[in-house]
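Have a look at the structure that comes next, please.
Apart from one protein chain that is not included, each protein chain of the complex appears where it belongs.
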Amino acid sequence: MIKAGIIGATGYAGGELVRILLGHKNVEIKWYGSKSYVDQKYADVYQNMFQLVEDVCLDDNLPELAKQVDVIFTATPQGYLASILTEEILNQVKIIDLSADYRIKDVSVYEEWYQIEHKSPQFIREAVYGLCEINRDLVKEARLIANPGCYTTCSILTAYPLVKEGLIDPDSLIIDAKSGTSGAGRGAKVPNLFCEVNENIKAYGVTSHRHTPEIEEQLGYAAGRKLKVNFTPHLVPMNRGILATEYASLKKIPQTDGSLAYPSYEEIKAVYDKYYANEAFVRVLEKDVCPETKWVEGSNYVDVNFKIDTRTGRIIMMGALDNLVKGAAGQAVQNMNLLFGECESEGLTLVPMFP
Amino acid sequence: MIKAGIIGATGYAGGELVRILLGHKNVEIKWYGSKSYVDQKYADVYQNMFQLVEDVCLDDNLPELAKQVDVIFTATPQGYLASILTEEILNQVKIIDLSADYRIKDVSVYEEWYQIEHKSPQFIREAVYGLCEINRDLVKEARLIANPGCYTTCSILTAYPLVKEGLIDPDSLIIDAKSGTSGAGRGAKVPNLFCEVNENIKAYGVTSHRHTPEIEEQLGYAAGRKLKVNFTPHLVPMNRGILATEYASLKKIPQTDGSLAYPSYEEIKAVYDKYYANEAFVRVLEKDVCPETKWVEGSNYVDVNFKIDTRTGRIIMMGALDNLVKGAAGQAVQNMNLLFGECESEGLTLVPMFP
Amino acid sequence: MIKAGIIGATGYAGGELVRILLGHKNVEIKWYGSKSYVDQKYADVYQNMFQLVEDVCLDDNLPELAKQVDVIFTATPQGYLASILTEEILNQVKIIDLSADYRIKDVSVYEEWYQIEHKSPQFIREAVYGLCEINRDLVKEARLIANPGCYTTCSILTAYPLVKEGLIDPDSLIIDAKSGTSGAGRGAKVPNLFCEVNENIKAYGVTSHRHTPEIEEQLGYAAGRKLKVNFTPHLVPMNRGILATEYASLKKIPQTDGSLAYPSYEEIKAVYDKYYANEAFVRVLEKDVCPETKWVEGSNYVDVNFKIDTRTGRIIMMGALDNLVKGAAGQAVQNMNLLFGECESEGLTLVPMFP
Partner (left out) sequence: MIKAGIIGATGYAGGELVRILLGHKNVEIKWYGSKSYVDQKYADVYQNMFQLVEDVCLDDNLPELAKQVDVIFTATPQGYLASILTEEILNQVKIIDLSADYRIKDVSVYEEWYQIEHKSPQFIREAVYGLCEINRDLVKEARLIANPGCYTTCSILTAYPLVKEGLIDPDSLIIDAKSGTSGAGRGAKVPNLFCEVNENIKAYGVTSHRHTPEIEEQLGYAAGRKLKVNFTPHLVPMNRGILATEYASLKKIPQTDGSLAYPSYEEIKAVYDKYYANEAFVRVLEKDVCPETKWVEGSNYVDVNFKIDTRTGRIIMMGALDNLVKGAAGQAVQNMNLLFGECESEGLTLVPMFP
């Protein structure tokens, strides 16, 4: 049995980790860490866990926890893990960090977008960006996993094959993303009240959302050069789900007669299949089927598809996932499975719930 | 492996059966029956099943299906199964009927409330009302299971212990129930359009809803005599979930000094525990915690609790379940497990999803 | 022009007062009082008011405000107005209090249910309970109006004619009420976050909700004696609207042949019409039409109807209103119109918005 601890177990991502790990054959949760609910029964915080979890919330004592478990999930505010992580801890335990602290390799970029001083930049280099479909082999050997952001997972996986294969102009990429409200966390803030979100949609963080540099860095690796994107998140009146609609200029490719033409549906599809046909959690939908967040709800799937517009010379790529599963806790468990030599999909064969 | 067929696999309850059975170790779905989508890929009807179900929808040929499988789930309109069921079929296969056709023992009551002539009343007597917590032993031996209605499962289990133990006046029972919209099915009707349901609540079927006689019959068995209840369903702008708020006059009980007094919280709690402490799927919540439908979403749980009002001499009982799981498909699988000697909770250890 | 001030203008009820008063021909809002947003532009707090309201939020200085305006609306926390109201203020200005401070005549009942010491009980007696349809004449002469609660307005008006005419047993009354989330106010609390409310329904305040004694007092006046009711509120995933489903034992009435029988639909309808046929804001729906909250959204209407159940001897009464309009701000403006000799419906001829 893998012994696991969760720091930040009472946030929405933490709660989802518990839900998923309860269905994992080889994991035992030993520590439900919480800042706000210490000494309260975990099931009093999340009544869905009544009779399923008998434990009481513990504090966020990372050094103590490191001695007791094999893996620690940190679902904590930005900057927290960076402020307390030590070499000693990393020698004792694997860490899967759901915050952004070790996602961005260039510490100055992190500090600029997050407006936080990074307190342990010495660990950034070794941290592996835990997007399993792309960094699977690196993940297996890591001590410290930077679990990707919800928007970024969706945004990157949707465009990755075409960026990697050079079929779109990387500088033309525009990502218009829509998220359910659980992505905003469980903090009590007026803008997240039911009456403010319900019957409403808005963009936010326009030109300044923190997931922008993360997307740029990862897609930059795929492109083989730096790139800049526009990323615009929107808040949608639903609990779960992210949909990314992505626009890019399609490159013309040489035809057998020597001329240039836009690639066909089949050619683009083949590229997606090259990367994803063997992936358990990425589903390239059939022609003309647009991804819907409801079709992946509660599951670890990312549904992707695309539509070519020869009128404008652009391709519209679409991706959908559950922000709390593939966008957070599910991916974290997928990383854990890789780290510990488990079957990658153990605990993650959750059938999407509809309706 | 239990071979299962589903008639009505493309309705919401049918879809939920598929979701649950895909997670059952010992079941293989052999037949996705549908009236509207014959020859279409099942995953084209429910895209959440993409890459999970490769089958094509078949017709509703019950006799043919009976030869091929061990159990048939019928999630069909009222009257349909009754019109085609035969002794020969029942000799070949177990049937778990999610419609109301065999739930009510008195055929005249059925015909009055449903306004349908019952075409095979000869099977009513042997049909077992599949409320597992109450009829567990009978279920195990049955050929034909009448799977209870969504409202009725919730309404009955919430009040059952107190009715059975004679602690409330059965004639005083008033059930005010609230349901998510999936209970109305997937038929395309104006009242179920998003814009008609969203931002709205209404009562419907007031004094005339068909689940009324079903509740009365079952609670009548518990009370040991006939009873009449008021049952009022409401449509709530959410996908899943039923909440039943039930009111009844509490009976005073003899005290040690010979006087009469209302039972205490502890005394009522003990009665609930007597019936439910060992039940896997009924959770009697802690004092003062009101059930919420979100805490059972996606799971087979019924959460129940109560509050005594000595001011008025009444008790308010509350119960919450997911109408598609414990209120339909989950209970059907629970019945199947009993029928086939499986562990009763196999395939049903679904952790409620929050948020 | 009536000069009006609002204390608590930045809560939801305050915001609705502004929306309604902007459409009133003879009112000018002179003071947008707020505790949390002093010195901020009102339209920065409620962006819907951009370019409609240029004012800046002022503090809650009641004595100063009393000198400047003709009427003050107080949409403030329980106990606040009672703690600062003086005879001097009441001599200067009319006050319409949307809190509960002066609704309940028996101060001990108030203090028991609200767990607050009442700081100015000397004004309770003169305060008029501003349920216009019942206390219209008293309202016209008042200095201090206790504007009824949202649940109470709905609950009382739905049952009032039958209680008043003695057609139901007052002690049998059970009120099962369902409310949108704006009734919980704009305070930032976890239980009111979108993800906690959405896809969820729950009862709360069971046997202990503060609107209970208010309903009991007012219906007691109608019945001509004290009575006790069960009142159970529920939180529904929608912004606006209250639906009250009310159950009571119907009394048999003498027939022409001397026997007793339940009153007919027509007889009950006639009683409702007696009280409401001339009321601008109470609509008694046609036979068998159940009220829906969406049909009154944004308007000052209460829609009521009933269904007789001779099987159980009960009547089910239903009422629907918009909690922020007839349940709060609309009724307050209706009271203001009465106080100042305006047409009672001035500013209130808002057509319900559907969908």
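Each chain carries a letter (A, B and C) given by its place in the written order, and its residues are counted from 1.
Going forward, a residue touches a chain if its C-beta (ideal position, glycine included) is under 8 Å from a C-beta of that chain, and two chains touch if they have at least 3 such contacts.
What you see is a predicted model, and the numbers here were worked out from it, not measured in a lab.
When the whole complex is considered, the residue among B:195, B:261 or B:343 that touches the unshown chain is B:195. The chain omitted from view is touched by exactly one of A:36, A:83 or A:230, namely A:230. The residue from A:201, A:253, A:277 or A:343 that touches the chain not shown here is A:201. Per the touch definition above, the residue from C:187, C:224 or C:355 contacting the chain not shown is C:355.
Residues of subunit B that touch the chain left out of view are 12, 181-182, 186, 188-190, 192-199, 237-239. Interface residues of subunit A facing the missing partner chain: 171, 174, 176, 178, 180, 195-196, 198-204, 206-207, 228-230, 232, 234, 236-241, 243, 245, 247, 290-294, 297, 307-309, 311-312, 314, 316, 318, 320, 355. Contact residues of subunit C toward the unshown chain are 12, 15, 19, 22-23, 46-52, 182, 198-199, 239-240, 283, 285-286, 289, 292, 294-299, 303, 349, 351-355.
One rule holds in what follows: only the chains that are shown with their structure count from here on.
Farthest chain from subunit A, judged by C-alpha centroids: C. Chain B has the C-alpha centroid lying closest to the overall centroid of all protein C-alpha atoms shown. By number of C-beta pairs in contact, chains B-C lead all other pairings.
Note on chain placement: the centre of subunit B and the centre of subunit C lie 38 Å apart, centres being C-alpha means. Distance between subunit A and subunit C, defined via averaged C-alpha coordinates, is recorded as 46 Å.
For subunit C, residues touching at least two other chains, in rising order: 180, 195-196, 198-199, 237-239.
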